[in-house]
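For chain A:
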Amino acid sequence: MTLLLEVTNLCTEFNTRAGLVRAVDGVSLRVSRGECLGVVGESGSGKSVTFASVMGLVRSPGRITHGMIFFDGRELRDMSPDEMRATRGRDIAMTMQDALTALNPALTVGEQLSEVLIAHDETLPAGRAARRVAIRDKCVEMLGLVGIPSPQSRLAQYPHEFSGGMRQRIMIAIALACRPKLLIADEPTTALDVTIQAQVLELISDIRARLGMAVVLITHDLGVVAEHCDRVMVMYAGQVVEEGPTEQVITQPRHPYTRGLLASIPRPAMRGQPLTPINGQVPDLVGLPPQCRFQSRCPMARPECLVEVPMFDAGPDRRARCLRLEDMP
Partner candidate 1 sequence: MNALPRLLLATALATCPGIFPAAVLAEDLIIGFTLDADTLDPANHRKRETETIIRNIYDGLLTRDANMLVVPEIAESMTQVSATEYDFKIRSGIKFHDGTMLTAEDVKFTLDRITVEGAMGGQTSPRQGLMGPVASVEVTAADTVRITLKEPWPILPAMLPNQQIVSKAYVEKVGNEGLATMENGTGPFKLVEWRKGDAVILERFDDYYGGATDIAPVGKACVDRVIFKIIPESASRVAALLAGEVQIINELPAFSMAQVAANDGTQVMTVNGTRSFFIAMNMEGEAFDDIKVRQAAAMSIDKDLIIDKILAGTASPIDGILSPDAFGASELPKAGYDLEKAKALLVEAGFPDGIDVTMDTEGAFKDTAEAVASMLTKAGIRTTVVVGEGAQLSDKWRTKGAPKSGDMYFTSWGNGSLDPFDIFTPTHRTNDRGNSAGYANPALDALLDAAAVELDVEKRRAMYREAELMINADQPYVYLWVPQDIYGVSKRVTGWQPSADSRINLHDACLN
Partner candidate 2 sequence: MSFGKLLERIIQLIPVLLGVSLIVFVMLALTPGDPVQIMVGEQSITPEQEAELRRDLGLDKPMVERFFIFLGNAAQFDFGQSYYHGRPVSAVIAERLPATIELSLVALIVALVTAIPLGVLAAIRKNSVLDRLATVGSLLGVSLPGFWFGILLIMLFSVHLQILPVSGRIGYASEVPTVSGFLLIDTLLAGDVRAFGEALRYLILPAITLGLPMTAILMRVTRTSMLEVMRQDYITFAEAKGLPRRRVLFRHALKNALIPTVSVAAIEMGSLLGGNMIVETVFGWPGLGRLVVESIFLRNYPLVQAAVLLYAVTYVLLNFIADILYTVLNPRVKL
């Protein structure tokens, strides 16, 4: 598999009133073509900001301070705003957590879908009438693809006229309209009922297989990752703490935080064992000393953990950010 996205040592900072917050601190990651990467972490762990940085959507007062972002062989950070615009939506697409807020309430679904095509699709015919027909056909096709019944009649409707699951599908249809090479799905199921969660994830997997695109699935749900992702990356307080093939990470976590996460969710494999929450809170990211960020909550923490901890190799294609990597059971 060839490499599609490679991020190296990305740092993104926010200049807030309370002080400088390094929301993304030296994150490196890779996504191959067609691959599905799961990104897990609590809220505030920097997972969303990381990919907002990739998309070039970090807004003031935030900014990328350093790092490299190679996508499909090009450095995204060197692109002009216009080039970046052309890339977004066409090559890299994104869905957001809640379709209710991500879809513009004042515009029809049809308009929100067709505008992506107008912005990016160069295969559209030139004539006005023909163009309009082509756009409409494509919109209908996309809505059909994500499983909206009788799509023609629904193009003129507004987002609030759809159910939650339907809205999520519409958002996905919009993201996929230009057949992107990479889809970043930011918490695609959090806002949904359990039954619909499964359908939506099914849909993403299904389309991914059909279109052969890569997917980054940002979630805080390890169960979702286990089911859908090839590889997983765990983030904590702005840093990647562990990454590797899903199966291995879940069965044999090499970072205490990953272990904690796994222990705090019900899993069929752990049936019968008590759930143990992680004690404490995510540290305030302002003025953080250079030391292991998890140590305040870590059951395995030792005095020597009060130093800056790099990523260690933890087996083939696996890495973890823990000094006590070897002590892990």
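Note that a contact is a pair of C-beta atoms (placed from the backbone, for glycine too) under 8 Å apart; a residue touches a chain by one contact, two chains touch by 3 or more; residues count from 1.
Inclusion criterion for the candidates: all candidates are chains of the complex that A comes from, given by their letters.
Bear in mind the structure is a predicted one, so any value in this text is a computation, not a measurement.
Trainee: Here chain A stands alone, and the other chains of its complex are listed as 1 or 2; which of them touches it?
Mentor: Considering all copies, chain A is touched by candidate 2.
Trainee: Which stretch or stretches of chain A touch candidate 2 in the complex?
Mentor: 52, 55, 57, 81, 84-90, 93-94, 96-98, 101-107, 115-116, 119-120, 158, 160, 171, 174-175
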